[in-house]
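Coming up: chain A.
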Amino acid sequence: MKFVLPGAATATALALVLGCNGAQAADDLVLGFLTARSGPYVSLSNTNEAAVRMAVDEVNKAGGVNGKQIRIVTFDTAGDPKQAATGVRQFANDNGALAVIGPFSSSEVRTAFPVGERSGIAVMSNSSSAPGLTKGFSYAFRNTVDEGKAIDAVMASLRDKKLPMATGAVAYATDDTVSKSVGAKVAPELFKTYGVELKGSVDFQFAAFDLSPQVSRLKGMAPDVIGIGAPPEGAINLSREMKRQGLKARVIGGTTIADPELPKRMEGAGEGLTIGTTFFHDVNDRTRAFTKEFGERTRAAGLNRHEPNQMDASAYDIVLIYAEAMKRANVSGDKAGLEKERTAIRDQVTALKKFPALEGEISFVNGDSVKPIYVLEVKGDAWSLFDTRKPE
Partner candidate 1 sequence: MSSQATSTGGAAPEAAPVALAVTGISKSFAGVHAIRNLSFVARKGEATALIGPNGAGKTTVFNLVSGVYGVDAGAVTVNGVDVTHMPSRRRIGCGIARSFQNVRLMDHLSVLENLLVGQHIRAASLTDLLTPYRLFPNHRWRQEARQALADNGLERYANETVSGLPYGVRKRVDLVRATLAGASILLLDEPAAGLNPSETNDLRDHLNLLVAQGLTLVIVEHDMHFIDSICSNVVVLNFGEKIAEGPLSVVRQDPEVRRAYIGDGEN
Partner candidate 2 sequence: MSGYLTGVLVVLAFNVIAAYAVYLPMAAGQLNLGIAGFMAIGAYGAAFLTNEYGWSMLAAVPVASAAAGLVGLVIGFPVLRTHGIYLALATFALGQVIAAVFLNLEVVGGAAGYTLSAYAGPYVVFAAAIGVVLVMLYLSRTRFALYLTAVKSDPTVADLMGISVRGVQVAAFALGAMVAGFGGAFYALHYNFVEAQHFNVLLSVFTVLYVLFGGAQTVWGPLAGAMFFTLAPEALRFGEQWRYAIFALFIILFMAIRPQGLITTSLFQGFRRRSNEASP
């Protein structure tokens, strides 16, 4: 009797999963999509799906790839690395997916990449930006740029525009991979490259809410620029506390704080905060059209956020990149040749150069994408484009 309940649960779970797959048309081109509908990243992640679906609809409307339609299978990881691994396994073994979009966080990426590698299926994250995650894998990709490149672009722009940057300090969260690498390595090294005198650094916990002791110390250093490695919340808290304690300095950061709503969320505290990121809504007609459509789709889906961020744009572009790779590899979606076609897709992505995507021209080097970086500055309660830097 005691096993009836769990047994029923398994049956239901399996029925659900298999049920989703049962309806598939044999000659669709299947892409797996790891997303988080619950858990700690849900607000950032749940809009990605709108972007992905938008890209799929556009590709399919234009006739699909090699005459076939692209179909998305989603898997909710709830932000849990274990479930991300399960998801890749399901896509590879059960769904006959040709490639995987996602997962979202660096922790999930680290468990998903080895599974993708063993299963021989390309996995491309739209968000994770911790350094060196694709190292040692041949099926692992990220359509993100290294934080070092993003912040390098910011520093170069400041130098070109002759803004004060004689002295600098660093503030970062110590218990988050990306934040820590920015604070402990990337920013200090870039300061050295650009001749900024490093006055010191302060750190805090990822979930810290009280940054008053850190700001007190920063105040003692009186830097021109403060490099920040933190989630958007950390940047908001830091800027607020700086305003409260009366510390004026330009905060600079990378994609970790590139939240479209950041200026609004700071409520006037972060004036002049400058970041490097890979998407800006007001670059050209294509980005403006994307932003408009994205807004409509997210409103229709009842989501909280209607302005696309760089992760939404990246997710959108991943679909286009895979579509291009499938076209070039002449993929048929035939189940018998699945393994070969998956590897062919990987090879095409690896070889991709200057692909004209939404975010700009994208190339891949060692699994990570190389693309333009938009330097944005907080003005009032909105971002404004400060500079665009294309990769050499």
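What we mean here is this: a residue touches a chain if its C-beta (ideal position, glycine included) is under 8 Å from a C-beta of that chain, and two chains touch if they have at least 3 such contacts; residues count from 1.
Quick note on selection: all candidates are chains of the complex that A comes from, given by their letters.
Just so we're clear, the structure is a prediction, and the values are computed from it rather than from any experiment.
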So chain A is shown by itself and the numbered options are 1 or 2; which of them touches it within this complex?
2
Given the complex, residues on chain A that touch candidate 2 span 2-3, 5-6, 8-10, 12-14, 16-18, 37-39, 42, 46, 76, 78, 81-83, 85-87, 89-94, 107, 110-111, 114, 118-119, 130, 136, 174-177, 180-181
